[in-house]
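Note that one protein chain of the assembly has been removed; the remaining protein chains are unaltered in position.
Think of it as A and B in the order they're written, each chain with its own count starting at 1.
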Amino acid sequence: MGVGIVGYGVYVPRFRIKVEEIAKQWGDDPETIKNGLLLYEKTVPNMDEDTITISYMAGKYALQRAGVDPKDIGALYIGSESHPYAVKPSGTVVAEALGITPDVHIADYEFACKAGSEAMFVAYSHVKSGNMKYAMAIGADTSQGAPGDALEYSAAAGGSAFIMGTEGLIAEILYTYSFTTDTPDFWRREHQMYPQHAGRFTGEPAYFRHVLSCGRKLLEMSGLKPSDFAYAVFHMPNGKFPQRAAKILGFTKEQIEPGWIVPWQGNTYSGSSLNGLSATLDVAKPGDLIFMVSFGSGAGSDGFIYRVTERIEEVRDKAPKFKELINSNKMYLDYGLYAKFRGKIILNPHV
Amino acid sequence: MLTPRVYKEIPQRYRLEANKCKKCGKVLFPPRLVCPCGSEELEFYRLPSKGKIATYTVVRTPPQNFSYQKPIVIAVVELEDGTRIMAQVTDLPPNANYHEYVKVGAPVELVFRKLFSEGEAGIHVYGYKCRLL
Partner (left out) sequence: MRDVAVIGVGITQFGELWTKSLRELFVEAALKAIKDAGVDHIDSMYVGCMTSGLFAQQEHLGALMADYLGQNPVPAVRVESACASGGYAFRLGLFEVASGASDIVLVGGVEKMHTGADATAALAAAADAEYESFIGVTFPGLYAMIAVAYKEKYNIPDDVFRKQLAMVAVKNHENGSKNPNAQFRAKITVDTVLNSTLVADPLRLFDCSPVTDGAAAVILCPADMAKKYTDTIIKVSGSGAATSTIQLAQREDMAWLDVVENAAKAAYKMAGVEPKDIDFAEVHDCFTIAEVCVIEALGFFNPGEGIKAADEGKTALDGEIPINTSGGLKSKGHPVGATGVAQIVELVEQLRGSAGERQVKNARRGLAQNMGGSGASCTVHILEVV
């Protein structure tokens, strides 16, 4: 009996900021940034949005596509590196709002940008083991980049939700694999507002080692070649890394194109490869094979191989698609408003 | 310490749970023990999440816990089933002439957002707002 995705949902906020606006603030050359990162603008959450509200929207859309009763969801896992509380789960608020409580298992996950895909990993395993009928995994973030740091250009907000089940599959999960080592390329100490990173070390020894190791093992396990796949999705910290990883593994630009959303969305961290997967499911055809490898600093990669089913055509239009959300109702902010929205301004302590 | 007060309203703020009078059909939000018509025969009802603006204003001097977001646009929304509720209008272009966007009759959808946080160390309070479609 197959196990896989029965419903998916994606959400990004309506506000944006352009690379030019951030570059102007810090005296960087915007063209250099744009060419170096292959990134042009990113999503910014409204002052009233956070990982919980983003997860809610993604989860709501996933339920619309899945067409299941929320009360049948046996587990809800949210992976993020910007959970609104340090202690108190995001999952309980979202589950309460979606009408999933109280007969549900909830846990919040963290593993830098991989927190979403690992939630998927666990949700999938619960269903595969026969433990529960449906389990929901969400990867969402409102990640912060330190003012003036390179990451400020890419740290964005958004997320996706996936309901795993055995009935009504839209994408069967054929293979999964995780590759993990202790590699401290990017981290955030407790009570620190912004993360730190080890510069160029985040490339070869971190992102590429784990994505490529995971990707190669996944291909080996499945016995498939890159050309067997219709699409490939990789974690996208910027526009260049996923292009290079794809090329090294043998995937083409066309294969990664629908999921290569980072130039207009930015890096949604735990929602990065997940949003890429949603954008891909928005266009995939029945029978298509999709290859996905995430990456989380610290470091690790989760890999999945999906096979899209007939049912995708029936449910795709039941909730907004990524392209609609990323292109419509956009509102651009200047840096001052961006800093205010993101809480980067020091307020009078009395407030 | 808002928790006990806020906890009680979660079904209303998170899921729009109301009740409806079996006798006269009036929708009661928040749910009540007795309908204004006098009947105590009430059944579970959930509000729809789409509607249009019935009236609105731009509050330029909001209370202290909202002053960071000022000005805030508040509207009375008439939902698809005729029920009216009050909600903030979110996702508007900052510092715009709000009256160019928000108009009586404009279609809106209710969305789940953070209403406010209790200072620097208290809880986050979530509930419904609306945004233009």
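Everything that follows uses one rule, which is that a residue touches a chain if its C-beta (ideal position, glycine included) is under 8 Å from a C-beta of that chain, and two chains touch if they have at least 3 such contacts.
These figures come from a predicted structure and were not determined experimentally.
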{"item": "Chains still shown that are in contact with the chain withheld from the display", "value": "B"}
{"item": "Residue, one of B:Pro30, B:Pro48, B:Pro107 or B:Gly122, that touches the chain absent here", "value": "B:Pro30"}
{"item": "Residues belonging to subunit B that touch the chain removed from view", "value": "5, 9, 30, 54-66, 72, 74-76, 84-88, 98-99, 104, 115-116, 127, 129"}
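The criterion applied here is as follows: only the chains that are shown with their structure count from here on.
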{"item": "For subunit A paired with subunit B, centre-to-centre distance based on mean C-alpha positions, whole Å", "value": "30"}
{"item": "Complex contact set, residues of subunit A against subunit B", "value": "13-15, 46-50, 52-53, 56-57, 60, 84-85, 88, 93, 96-97, 99, 329, 331, 333, 337, 340, 347, 351"}
{"item": "Residues of subunit B defined as touching subunit A within the complex", "value": "10, 14-15, 64, 67-69, 90-91, 93-95, 111-115, 123-124, 126, 129"}
